[in-house]
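These notes concern the structure reproduced below.
The complex is shown incomplete by one protein chain, all other protein chains being positioned as in the whole.
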Amino acid sequence: MKNTFGNSITITLFGESHGEQIGAVLDGVPSGILVDIDYIKNQLSKRRPFGCISTGRVEKDEFSIVSGVFNGYTTGTPICLLIPNSNTSSKDYDQLKYLPRPSHADYTANIKYNGFQDYRGGGHFSGRITAALVAVGAILQRALEEKGIYVASHISLLRGIKDKSIDGLDDLVSVNCKAFPVIDDDVAVQMQKEIENAGEQGDSVGGVLETVVLGLPAGIGEPWFDSLESLISHAMFSIPGIKGVEFGAGFSFANGYGSQMNDAFVLEGDQVRTKTNNNGGINGGISNGMPIVFRSVVKPTPSIYKEQQTVNLNTMQEQVLEIKGRHDPAIIHRARAVVNALTAITIADALAVKFGTDFLNKING
Amino acid sequence: MKNTFGNSITITLFGESHGEQIGAVLDGVPSGILVDIDYIKNQLSKRRPFGCISTGRVEKDEFSIVSGVFNGYTTGTPICLLIPNSNTSSKDYDQLKYLPRPSHADYTANIKYNGFQDYRGGGHFSGRITAALVAVGAILQRALEEKGIYVASHISLLRGIKDKSIDGLDDLVSVNCKAFPVIDDDVAVQMQKEIENAGEQGDSVGGVLETVVLGLPAGIGEPWFDSLESLISHAMFSIPGIKGVEFGAGFSFANGYGSQMNDAFVLEGDQVRTKTNNNGGINGGISNGMPIVFRSVVKPTPSIYKEQQTVNLNTMQEQVLEIKGRHDPAIIHRARAVVNALTAITIADALAVKFGTDFLNKING
Amino acid sequence: MKNTFGNSITITLFGESHGEQIGAVLDGVPSGILVDIDYIKNQLSKRRPFGCISTGRVEKDEFSIVSGVFNGYTTGTPICLLIPNSNTSSKDYDQLKYLPRPSHADYTANIKYNGFQDYRGGGHFSGRITAALVAVGAILQRALEEKGIYVASHISLLRGIKDKSIDGLDDLVSVNCKAFPVIDDDVAVQMQKEIENAGEQGDSVGGVLETVVLGLPAGIGEPWFDSLESLISHAMFSIPGIKGVEFGAGFSFANGYGSQMNDAFVLEGDQVRTKTNNNGGINGGISNGMPIVFRSVVKPTPSIYKEQQTVNLNTMQEQVLEIKGRHDPAIIHRARAVVNALTAITIADALAVKFGTDFLNKING
Partner (left out) sequence: MKNTFGNSITITLFGESHGEQIGAVLDGVPSGILVDIDYIKNQLSKRRPFGCISTGRVEKDEFSIVSGVFNGYTTGTPICLLIPNSNTSSKDYDQLKYLPRPSHADYTANIKYNGFQDYRGGGHFSGRITAALVAVGAILQRALEEKGIYVASHISLLRGIKDKSIDGLDDLVSVNCKAFPVIDDDVAVQMQKEIENAGEQGDSVGGVLETVVLGLPAGIGEPWFDSLESLISHAMFSIPGIKGVEFGAGFSFANGYGSQMNDAFVLEGDQVRTKTNNNGGINGGISNGMPIVFRSVVKPTPSIYKEQQTVNLNTMQEQVLEIKGRHDPAIIHRARAVVNALTAITIADALAVKFGTDFLNKING
């Protein structure tokens, strides 16, 4: 359903990069959830440009919540959160009206919207829009944490450099506190150096984000067609730049034998667990009580300063394009906040489908 | 929405492996589409057990269409297709009631449905259910082909053995005719040998299916949240055993620079095309007129004959499990038909959202 | 979403009057509900032609449930219920291919489906399809009754003849047991006479069904856009022949003053109740704990034996039409079963949205 996602809890996004305001409507949220403004700001800060590896547009992300919150708590009616756009420099983009940037949505938007799209800064396709998503998602993220359900993502791979895995709640909390989401600090330094190098060359890099959800009860998800993998991937593939999603062992399933990859059931006290977690916490589309583990690949930021070939849609001639404006050599560290927020929304929705509006009071004790 | 998927065209699946009948309801299909029974049978034949690498249950897949088709054409009202279950041997499964098979849905179904699930043969989670999907999907698959939109999948990777890529319509048509969907015949022999070896050891293998859609016009899909990647992945992750989906360059985006991975725009005659297709035909969630390319990883069949560890849910003791019954050492070649059918349904739905009920008359000339 | 209705619990209908089978898929039903075949048969019997006021096609309504039920209980996966068509006499309808019957769907179906519709006996528009709805709805109807939520409908008005109102559970149970759903037996005799008279003249009559739901807890429904009135009316207006729906005082609100029509709050023990129930148990779209009361008007059966004027769509000439075949002079008494079943499904869905999959265990003690 286009710009709305979810069954019981729904998120609607609107806004353009250089429009007046961007925003989100989060509907179906239980009443009585504490809305912690500092928590929201903290999540937004993780999405903002970072140090010398993000040299771009500095957004203040001053948000306001104009509905659905009363006396600091959610009312149960739709929450609309707005973020005004400022610090926009639209003239940077004037040349792009007819010169679609390779691997951006400029060309497809032009076809789909028949030339009426707001082309400035990528319009509705801009990563800018994700700020509103991070902000409203934080409301649910915090509520889930209060119930022992934690979401975290780290950069598990970037140009061949690998981070170690998230191992338990301590790692998760620790990586959630870091501005650059990598567990191993030495690896973090290497990755940042790689990003800086790319930036110096006017180039860009991508990477893989690994997301872990701890504390999700077993029994969430559906066989057809709302498997937990379906819901999560549907959400993730909406985020600009994500081109692959895998759960548990993911693509390495292609090389192993069943006898190696199957997750044997074991007892931990009186709890049924699996010895390994190659299925990423999901069997038959339904959570099995183990950590949910998935990885999303983020492509290199398509905005680079190097010369590229494109087609002038006005003259219908091939033309060389040099992108101006402010662009990051990598967005993967910023995408972390978006992935976490959208994962929290998706998980909360799946819980609400099963447990109803009052799901927070019905889970985890 | 649980067992229904799609916006304008919807598919609903029902049935259990050892129940009376399985079936599907396909709704929103344009009126006046020819229903070619032989075409449907042909697709079903690709899903059936194959040669010595599929030693399992032989299903006749005799289907009947009980609604929505009149005088050989679709009426525009819901199409219900039924396949009776026969040749079921439920006693094979009696022990499984309390002994969940590792990496199967037995355990999660038991939690979710509170012990009321039909546990025989995996019940609603069985790959058996996909037969109805293949059959109704074939109706749209054929209709799309008439309009120049073709879907095909081949095994691109299996235990390190790689097939070459689908290169154009000839390869696509050729692989669609093969019982074992591999382009390079030598590679096919190696892969089959690998599967046979696994089977002889009572083990199983998985692999990667690469799917190509040719002829899809540019402009299909949405930025948020119904990107073409979101819709396709939502569909694919419903298929039992699929644990990863990537588009275009997919996870290898993590290693390249933007300058290497961006798809430059070029002119082919008066057509805007891209020089490379690392984005798999999709920019900003919207088709760009290039071939849609995605890969889905299928995990090794979890049913193996080797001893495995599980937990007896009755006694709550760990126990060794030996699976009986008839099981394939690989299902990836059979999954091909399911992936194609579900891709066709998803693509047709996205076209119907854009072009309306009468979409077939509005595309490709 | 076309032929599927509902949020958490969904119903999909398929089939044509003279097709092979009609049926329904009910999805999202909790696992562990007893499926009482006799209860279902009983509901179906109320939909069947009745005595001398229904001289039409006698259907056996032999149904089979082919999925979603195991050992007599729902499994939690989709329930598909099938009813084979028999006793069809398609030749009665041959003339209707180009001669649309006034006030039937023949003409609009022809436009919508471009001539490909199954025109025999009204095809997918036939009241016949409602048999499957009644049968699957009965599963939920019974489950709700076990939790103290009762649905009943009676004919409150027919050609100026009025029945008295349902006053409490005794009336409700009593009218649910009657073959002709009227509380006052004298009124029932008069109404039946009116129907017989119309039948003897080759004519038909309509009437008003009043539906009462007892035991629904307060707090069910949404302000925008899924008010309880919205959901119920959406459902009711799908039933062929229903042309008006009103809640509580309904259209008589147009004549009273606020001071007369407002429902004052009072205490009954420690329960908040309203003194009157002009709002039919719903304030602001949400149930208030009082009985839900609504009325649906059923138009006179459009199939009459008198000569009527139509347009021959083949010759595009006006033409006199004489309808043949078997038709009831009234369907309102049979529609009762359909209204009850669909109300039960709608109420169950609204409960499941609020309380989750396991709603039956969370309501009414």
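Things worth noting here:
Chains: A, B and C, in written order; residue numbering restarts at 1 for each.
To be clear about the criterion, contacts are C-beta pairs under 8 Å (C-beta built on N, C-alpha and C of every residue); 3 or more make two chains touch, one makes a residue touch a chain.
Quick caveat, the model's predicted, so the values are computed rather than measured.
Shown as candidates are B:39, B:73 or B:355; the residue that touches the absent chain is B:355.
Within the set C:96, C:151 or C:208, the residue that contacts the chain not displayed is C:208.
The chain that is not drawn here is touched, among residues C:21, C:43, C:211 or C:233, by C:233. Although one chain is not shown, part of subunit C still touches it, namely residues 1-5, 7, 11, 13, 100, 102-105, 107-109, 111-112, 124-125, 129, 157-160, 198, 201, 203-208, 218-219, 221-227, 229-231, 233-235, 237-238, 240, 242-251, 253-259, 261-267, 270, 272, 274-275, 278-280, 282-289, 297-304, 306, 308-311, 313, 316-318. By the touch criterion stated above, the residues of subunit A touching the omitted chain are 1-4, 7, 10, 12-16, 19-23, 25, 27-28, 31-32, 64-68, 70, 73-80, 82, 112-118, 123-124.
Counting the whole complex, the residues of subunit B in touch with the unshown chain are 7-8, 77, 223, 352-359, 362.
The rule is short, and it goes like this: only the chains that are shown with their structure count from here on.
Each chain gets a centre from the mean of its Cα atoms; the one farthest from the centre of subunit B is C.
Subunit B and subunit C have Cα centroids separated by 38 Å. Put simply, the C-alpha centre of subunit A and that of subunit C have 45 angstrom between them. Per-chain CA centroids place subunit A at a distance of 26 Å from subunit B.
Residues of subunit B in contact with at least two other chains: 1-4, 7, 13, 112, 124.
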